[in-house]
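Then we have chain A:
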Amino acid sequence: MAKQYKSLHPIKYFRDYLAHDIRPDGRELTKYRPVIINANSVSTAEGSAIAKVGKTTVICGIKAELCQPKTETPTQGFLIPNLELPPLCSSKFKPGPPSDQAQVATKVIADIIENSGCINLQDLCISTEKLAWCLYADLVCLDHDGSIIDACLLALFTALKTVSLPKVEYNAELDSKNLQMDERTPFKLYNVPVSTTFAILDETVLMIDPTAEEENLCTGVVTIVIKDDELCSVLKPGGSPITEEKLVDCIKQSMERAKLLGKLIDTATQETNDEIDK
Partner candidate 1 sequence: MPVDLKRINGPENTVSYKLYTPSKTFKEELKCLFKSNNKRQDGRNSLEHRKMFIKTGIVSQAKGSAYLELGNTKVIVSVFDPREIPNKTDYSQKGVLYCEFKYATFSCPQRRNFQQDSEEKQNSIILKQSLEPAVCLHEFPNFQVDIYALILENDGSSLSAAVTCACVALAHASVPMYDLVTAVTMGVVDNQILMDPTLKEQQLCEVFDETDTKSDHGIIVTSFMSTHQQISQFYQTGNINLENISKSISISTDASGDIKLLIEKCIVNHVLKGANKSNEE
Partner candidate 2 sequence: MSKKKELVSKIGLRLDGRRADELRRVRCKMGVFSQPDGSAYIEQGLTKVLAAVYGPHQVRGNRSKAQHDSAIVNCQFSMAVFSTSERKKRPRGDRKSSEMSIHLRQALLAAIKVELYPWSQIDIYVEVLHADGGVYPACVNAATLALIDAGIPLKEYVCACSASLANNDIPMVDISHQEEMLGGPTLTIAALPMSEKIVLMEMSQRFHIDHLPKVMAKALKGCKDIKVILDEAVRSHVEDVGCSTGWSNTSQKIKV
């Protein structure tokens, strides 16, 4: 009967759980789901990673291509992130162009990359005004079960950490390019921002790392991005109002978690680097 009840009165069902300070999947309000990161999962990409936050799965593949820098920024390369939420990952999405949700998430991720200063686009320039690298960081969600931004950032930065680019000998006069596939330089990442998402219900209850079901029923979310010991984004895109104290509390919780996540990314990349060394 529980299933029928859940389907007919989802909010009541949810509140019944929360009344006992526990969530439908058995977690406490401040407990996050296990995180698994696997680096270098796709060999056709220059860098790749799969991140799992609970059931939410995101794969990131990075493709490097050559292009001409823009005239406004002649000494910069490109890093183009895009998140796909294909119909494969949840019945919420329909085939066709990206949904609003995918577009918003893409923009948020692009903003975080820019805000954190984790990369220097000038590293991607090969020859001023002539040739630069363009890194396409394509994120694909394989299983959408909430906290998508968190999973995306984990996959994205783990993948970026594994990228190494071949050396390009460029002769500007002849416009000839010569690649040294053996001489590869790893791509430099200056810091690794990680995020934590919270869901708000009834303006008072805060849940860390919500599932898709919780996100649906809740009336607002907050995503906090931490880089080293600084904040790099506090995004609360509307929704139920909360007090200042609650917000600061969220920030503190996410700072704690950020340390763990940072270590996790390090170990994931370390493992693959070790494998390559062998």
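By definition in this document, a residue touches a chain if its C-beta (ideal position, glycine included) is under 8 Å from a C-beta of that chain, and two chains touch if they have at least 3 such contacts; residues count from 1.
Regarding candidate selection, all candidates are chains of the complex that A comes from, given by their letters.
Note that the coordinates shown come from a computational prediction; the quantities given were computed from them, not determined experimentally.
**Student:** Touching chain A in this complex is which of the candidates 1 or 2?
**Tutor:** The single touching candidate among 1 or 2 is 1.
**Student:** Considering only the defined contacts, which chain A positions touch candidate 1 in the complex?
**Tutor:** Interface residues on the chain A side: 41-45, 48, 55, 57, 59, 61-70, 78, 80-82, 84, 86-92, 95, 97-98, 102-103, 106-107, 110, 134, 136, 138, 140, 142-145, 166, 168, 177-179, 181, 212.
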